[in-house]
Structure formats: C-alpha cells, structure tokens
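What follows is a set of notes on a single structure, which appears directly below.
Excluded from the complex is one protein chain; the other protein chains are retained at their positions.
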Amino acid sequence: MADMADMATLTEKLDYVMASEQQISGDLNILWLMLGGFLVFFMQAGFALLEAGGVRAKNTKNILLKNVLDACMGSVIWWAIGYPLAYGDGGNAFIGGGDNFFMADQDYSDGGGFYAGWLFQWAFAATAATIVSGAVAERCTIKAYLIYTGVITGFIYPVAVHWGWSGDGWLSAFRSTDGDYDPYMGAQGLIDFAGSGIVHMTGGGAALMGAILLGPRKGRFSADGMVMDMPGHNTVLQALGTMILWFGWYGFNPVSTLCVAGCMTVAEKVAVTTTLSAGAGGVTAILIDVLWGNHLDIGPALNGILAGLVAITAPCSVVDGYAAVFIGIIGAAVEYLSAKMLLRLNIDDVLEASPVHFFTGAWGVLAAGLFATEENTIAGAYPGRSQDDWGLFYGGGGKQFGIQLCGVIAFAGWTCTMSGIMFAVLKVAGIFRVPPGDEEKGLDESHHGGSAYPEQLSKA
Amino acid sequence: MADMADMATLTEKLDYVMASEQQISGDLNILWLMLGGFLVFFMQAGFALLEAGGVRAKNTKNILLKNVLDACMGSVIWWAIGYPLAYGDGGNAFIGGGDNFFMADQDYSDGGGFYAGWLFQWAFAATAATIVSGAVAERCTIKAYLIYTGVITGFIYPVAVHWGWSGDGWLSAFRSTDGDYDPYMGAQGLIDFAGSGIVHMTGGGAALMGAILLGPRKGRFSADGMVMDMPGHNTVLQALGTMILWFGWYGFNPVSTLCVAGCMTVAEKVAVTTTLSAGAGGVTAILIDVLWGNHLDIGPALNGILAGLVAITAPCSVVDGYAAVFIGIIGAAVEYLSAKMLLRLNIDDVLEASPVHFFTGAWGVLAAGLFATEENTIAGAYPGRSQDDWGLFYGGGGKQFGIQLCGVIAFAGWTCTMSGIMFAVLKVAGIFRVPPGDEEKGLDESHHGGSAYPEQLSKA
Partner (left out) sequence: MADMADMATLTEKLDYVMASEQQISGDLNILWLMLGGFLVFFMQAGFALLEAGGVRAKNTKNILLKNVLDACMGSVIWWAIGYPLAYGDGGNAFIGGGDNFFMADQDYSDGGGFYAGWLFQWAFAATAATIVSGAVAERCTIKAYLIYTGVITGFIYPVAVHWGWSGDGWLSAFRSTDGDYDPYMGAQGLIDFAGSGIVHMTGGGAALMGAILLGPRKGRFSADGMVMDMPGHNTVLQALGTMILWFGWYGFNPVSTLCVAGCMTVAEKVAVTTTLSAGAGGVTAILIDVLWGNHLDIGPALNGILAGLVAITAPCSVVDGYAAVFIGIIGAAVEYLSAKMLLRLNIDDVLEASPVHFFTGAWGVLAAGLFATEENTIAGAYPGRSQDDWGLFYGGGGKQFGIQLCGVIAFAGWTCTMSGIMFAVLKVAGIFRVPPGDEEKGLDESHHGGSAYPEQLSKA
C-alpha cells in the first residue's frame, strides 16, 4: 500500500515539474517576442535601403540619416512616452498613460515579458514612423523630420495602438468586457492581427498627408501636369531592401501570436499566408505593369511584394491559404492603381509609401472582414466569437465587416487629421521644405557635408 | 494512507503536465522549422546579391528580377503542385501527389507542423530554382526563365525531394519499411542530411545544362577558345551575398533536424561542421588560386566558402569536426578544378553555379559515404543502422558508399536529363536566348526599361 509519505513526495515533485514547465512556457514566450523584435528591427535596414535606392544619389545620406534616426529617436521616445500612452493602465478607451513613463514603474517583481513586449512594440513603432520618410523624400527639412517623427512615435501611433490592441481600446478585440468598460463593438472587436491598420495605415496616412502638403519635387510634373520620369539611383538597394523587409515580416506577422505554447499552429499558418500573399502580390504587380504597357521592370514587382505583405498583415491569422493568394493579388492591384491615382493628382509620394501602406493597409483590414473563416478565427487568436462573426464571404452577415470598415475609417480619420494638422503647422511655420536651391543641389551637398559617394561621377 | 481521491487528483495533474509538455515539444519543433524557413528564405537575398555583383552592370535588373520572382513564383507553384508532388501521400516510390494540391486538404485538425514544414521546404525549393539563374545570366530570355523556373520548382525538384526525403521515396532513409513497400536500398537509404544532392545537385545540374545549351556570352571566349576576362561589376555585392548565404545556411543545415527535443545535440554539431567546412573551403580556395599563379583575389575565397557549405550539407550530421575540415578542403578543390574544366570546355557558367552546386554537391553526397562514423550516424538523424553501415573510411565496407554513389548517379541523371530536354525544347523553339543586339546593349536597357543605376557613368 502506498503511504502518505510517498504521496507527499510525489505531490512535491509534481508541483516542481508543473512550476518549471510554466517557467519554460513563460520563457519561451519571451524568447519568441525577442526573436520577433530582432527581425522587425532589422526591417529598419530594409526601409533604409529601399528608400536610399529609390531617391536620387544626391539625397542618399539624407534619407539614410532619417531612417537611422527613426530607430534611435524611436527607442528613446518609445521609452519615455510612446509605450505608456499605448499600453499604460491609467488611461481610458481612447488613450493610455498614467504610469510607466520612462519605464519608471517597472521592476523584476512584475514577472517576465514586459521588456520583450516593449522591444517588439518599439520595433513596430519605428516601422510606422519610418514609412513617412519615403513619401517626403528629397525635399523635407531635417528640422521638420525631427518634429514629425517625434509626434508620430510619441503620440499619433501610440493612440492607434491603444485603440486597436490594448486591453482598454475602444476598437480592441482584446478589450476586457467585464468591469468598468462596456464593449463598444459588441462582444468582439477589430481583427488587425499584426497591424495593416494600426501600423501601416497610421504610417501610410501620415505619408500621404506629408506628400500632399509638401508638394511635389521640382520637375516631377510638367507645367501641364504630365509625370516626368525621376528614377531612384540604385535598383540593387531597392531589391535588397525589399527582401530584407520580407525577411523581417516573418517577425512582424507570425510573432504577433505573442506566445509559443499552444500558439505555434497559428504562427506557422501565419508564416504561410504571409508568404503566399507576398508571392502572389509580386507576380500580380508585374503582370499589371506589363498589361499597362510597360517594360518588365523590377520596381512594380518589389512594390507588389510589399503590397502583398501589408495586405495580409491584418487577416493573416484568420484566412486560408487560397484566400491569402487572393488578398495578395487584390493588394497588388490596390497598390498599383492608387499609385497611378496619386500621380494623376500630381501628388509626389516618392517611394509610393501611401499606396503600399495606407491604401493597401486599408484593403488588408477590410479583407479580414471578408475572408475570415470560422475555423481559422476560432483556432486563431480570436476565440470566443459567436456564429455570425466570420467574414462576409463565409456567412458572417456583415457584422465583422462593419467593424473592420469602422476601423478603416477610424484609423484613416485619426492619422490623416492629426498628421495633416501637424504638417500644415510645419508648412505655415516655413520649416517644412528646403529652399529650391538646396533641393536642386541635393540635400547631401547642401545639408549633410557632401555626397554619399565622394568618388563617383554621375550623369548630368 | 493515501486514498483513491488523492491518487486520482495526482494522476489527473500528471496527465495534464504530460500533455502540456508534449504540446510545448510540438510547438518547439514548429518554432524551429519556422526559424529555419526564415533563414533559408533570406538566402534568396544572398543569391540575388551574389549574382547581381557577378554580372556586368548592364544586366543587373534582369538578374535581380529573376531572383525576386523565384521566391514569388516559387511560393505559388510550391503551394499549387510542388509540395504535393514531393510529399503527397497518394504517390509511389518515384513521385508523390494524389492529394493536397493548393493545400486543399489541409486543416487544423491535422495537428501542427504542416505549415512550418511547407515553409521550410518552400525556401529550399526556391534555392534550387534560383541556382540556375546564375549560370544562364546575361543572355537568357525572361520567357525562357519563366518556363524553366516553373518546371524546376513544380516538377524536377519535387521529384528529387520525393526520392530522397519523403516516406515513400526509393532512395529515402526515411522510407517506411513495413507495409506496401519493399526497401529498395536494404534497410537503409541515402544520407543527404540537408540536400547536397537533392537541392544543390538538382539546381546545379540544371544550371550546367542551361549553360551548355545556351552557349557562352558573346566575347567570353576568343575565336581560338581562350578565356576572355569578363568580371562582374560589384565585388561588395558578391561578398555580402556570400556572407548572407553563409548566415542562411545555419537555417539550411542545423534546422534540418526538423525537431528540437532530443535533436539539439545533433543540430549544434551540424552548425559546427558547417562552420568548419565553410572556413576551410574559403582558405583552401584562395591558396589554390595563389598557387595557380593568380593574385589574392576575393572571388575564389567566396566560391570556396560556398563550396565548403555545399559539400558539408549532405554529411553535416554524420561526421566529426576534423572530417568537416577535410570535406571543405576537398570541396573547394572540386569547385576550383571543375570551374577551370568548364572554361577549358568553353562552357560559360557565369557564376560558377554548377561547379559550386553540382560538382561540389556530388562530392558532398559521396563524402557522407566516406566519413560517416558509427557514433555520429547513430546519434545523428540516422538511427537503426547495423554495424557495417558507416562510411568507407570507418569500416563501413562500402555499402553506404555504394548507396551514396547510386544517389549521385540518380540525381545527376534525373536533373541533367530532364533539364536538358527542357532547355533543348526552349532552344529549338527559339525562345531561349536574347538577340545578339540586346545582349550587347545589356538586358536592362533592352528589356527592363533602363539601367539599374540611372545616374552612373561606366567605362566603355
């Protein structure tokens, strides 16, 4: 017969095993978030190259400096005010805050995960901010850049995050429904898994407003509004930048499960939908471009890949593989056509930042409301939904699609209004745009101490 | 005395712990495979840079486009038909298939790991396909490229994978020996841990056939067959590409354990043998080149590193550290001498793709039959082998070496025959090679809308 002493030993051992299993599980979540943070940070190198290759050689150092500073200033701003405004406990449904500015309230006794979460979110914030520099390239002052990037990282972006991802946000699917808050969105909330809306529309909307208010580069449009060719100076940098971004997106999307134990079947499917959408987007864009009458140029393929990636970022966890292919195809078309539209309107978004991030981001958010299947949504990160909460194409009856539409309007309204005001102030203050002579000469020569390539000769 | 209720509680708790441990273990395998997939995907950037740097500036956009499209088209083709032909359950010993085209038969109830496995294998498929573009660079049409890359990713490569890695393949070490199939290869099968044969010989063999059938670039050889210098345009891109490939190879080889729990002692040794072979290969190649009478140029060092990496890919899990050094040394020599041989035969493989991947890949497969030790093979991924199944140099008696030789002949025969037919058809159809005028002018100007570097002046 088993006696009590044996039982006690067994129980003790078992408790030890359970505790260390829980420890490992928690440690794995941290490891996963860190891995994601590293990869998303590396996207900064991708943006830097994509943008450097897409501008003329005479503005290379300028755009590199902006990208590098986005990561640097972003870290300090996100530490000081960005993160607490996004996730701080003391706020309401519209803004966080109240504690943890400068990480002042953080210590080890809070248990693990805070720092890894901060890191992951910092890398996202730097992404949102860095999108803008591509749109206002080759003519925006460094002073204006310093101001706008601070405002976006420290205020505009954190509020969008608070709305969509925090436990308090009015749009959030992770909103606590018991206690103080009423759910604004019924029992559910926005499906924006890794941020087509929260990250890309926020950055892309500011990019759009910046490009509009700053006006086109000198010579970009003829007197009668025709588009003049103004190619970037290095295609290799653009291609490498895009591939680094694709690589980094594997941190962006799959790691947005935020957990390992029980979450990896979602994460792996996310990695696959991300891949299929990117691939389909790249192929589609080049097809459209050729049908449009152009040469087989690589630029459209690169933007098509990015469009596929942006589009799948919201719905990546709730759709099937073939839907991902379809989302990427439409995403590439949205990107291509919105870029053409901007040119028609004589808006000079140098890197097509708003077509890629804003318009395609909006498509991604809507796509989640169209293609979300029951099985994926439940197995995915959005459990606890009732029968009619799937995508419109899967019998969802339009409820989720309505929430997604609401999200698109909300993010577009927030980012365009706030950034529009900000850029208008910069413009009125006369510090938004460099003098025409400096633009002609190139910003590197006129503002940054000389060419990025001191030994190279270039045409004309 | 312990009563039944306590026991029941304990049992229940224990079952819970066991289940969640199994969950974590499964989740870790998925995480590991995803990490590998991300790293191997990043190798696409490495190939793109290596090839872009290795061609003349006037063909840069062309080669970049091919590399980018390999990843894009590869994702769609691998989803539609590649993966099911490689691993589909409904096939025979020679080809898979029967189900899961377009992932149609996949759902969550199948448990985890499918998607991560697909991702990892997709990245491998893209690698096999992208090897070819380096060999046929600067003169192959985009139309021919689109056809050949589709056929390789969708048919030639999946069949090789089926032979060597699937549970049904006639060469496979993972072949189920009970039930329907007789083991073709005795109780064992081919040792090709991460694909010196399956991936590199397949891509490299197609590269060889492509280079032969396409003929050399204009001016590569003089009328009397002398080699004319035709250097690539950017050494930095070549060096960075090679270092990215080395970095990505840490996904290729170590992650090919496909599992974490109980597999990490193999994976870490694989990481070390991979490192030693790469390092020894780089040093060896530069020594040979200097002894051959050349300057201390960096090109041989880069190809030597790649040769070391390709050579160790098959035997990385079954050999000791010093054997890895030796395998890298011989690999570099194989690469160097086969490249010289091709030039002697006036075959113009621009990037030395077939020396690096085909000839050195064959050496890697054979090396596993020479250097596999008992301890490593059992501890490694090839358990359940009897006493005489080690490498020839360790008392294996030649049985394993025979299987490896058989594998080399099979992969060489399959890939060269199939790709030879394909390229011959393209040639006869007159769509394989660009017109001489376009080649002279450069493909970027003649086919892709202008130079990759619109502002740069270049010599002559």
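The chains carry the letters A and B, assigned in the order they are written, with residues numbered from 1 in each.
The criterion applied here is as follows: a residue touches a chain if its C-beta (ideal position, glycine included) is under 8 Å from a C-beta of that chain, and two chains touch if they have at least 3 such contacts.
Quick caveat: nothing in here was measured; it's all calculated off a predicted structure.
Contact with the chain not shown here comes from a single listed residue; of B:Val227, B:Leu258 or B:Val272, that residue is B:Val272.
Checked against the hidden chain, the listed residues B:Ile142, B:Val227, B:Met264 or B:Val425 yield one contact partner: B:Met264. Of the options A:Met103, A:Cys406 or A:Val425, the residue whose C-beta touches the omitted chain is A:Met103. On the side of chain A, the interface with the absent chain consists of residues 1-2, 6-7, 10, 13-14, 17, 20-21, 23-24, 26-28, 30-31, 33-35, 37-38, 41-42, 44-45, 48-49, 52, 60-61, 64-65, 67-69, 71-76, 79, 102-103, 106-108, 111-116, 118-119, 122, 142, 234, 237, 447-450, 452-457, using the contact rule stated above.
By the touch criterion stated above, the residues of chain B touching the omitted chain are 1-4, 6-7, 10-11, 14, 17-18, 21, 24-25, 28, 32, 35, 39, 56-57, 231-236, 239-240, 242-244, 246-247, 250, 254, 260-265, 267-269, 271-272, 275-276, 278-283, 286, 294-298, 301-302, 305, 320-322, 325, 375-376, 379, 456-459.
Rule of thumb we're sticking to: only the chains that are shown with their structure count from here on.
Fitting chain A to chain B on CA positions gives a rotation angle of 120°, reported to the nearest 5. Once the centre of each chain is set as its mean CA position, chain A and chain B turn out to be 33 Å apart.
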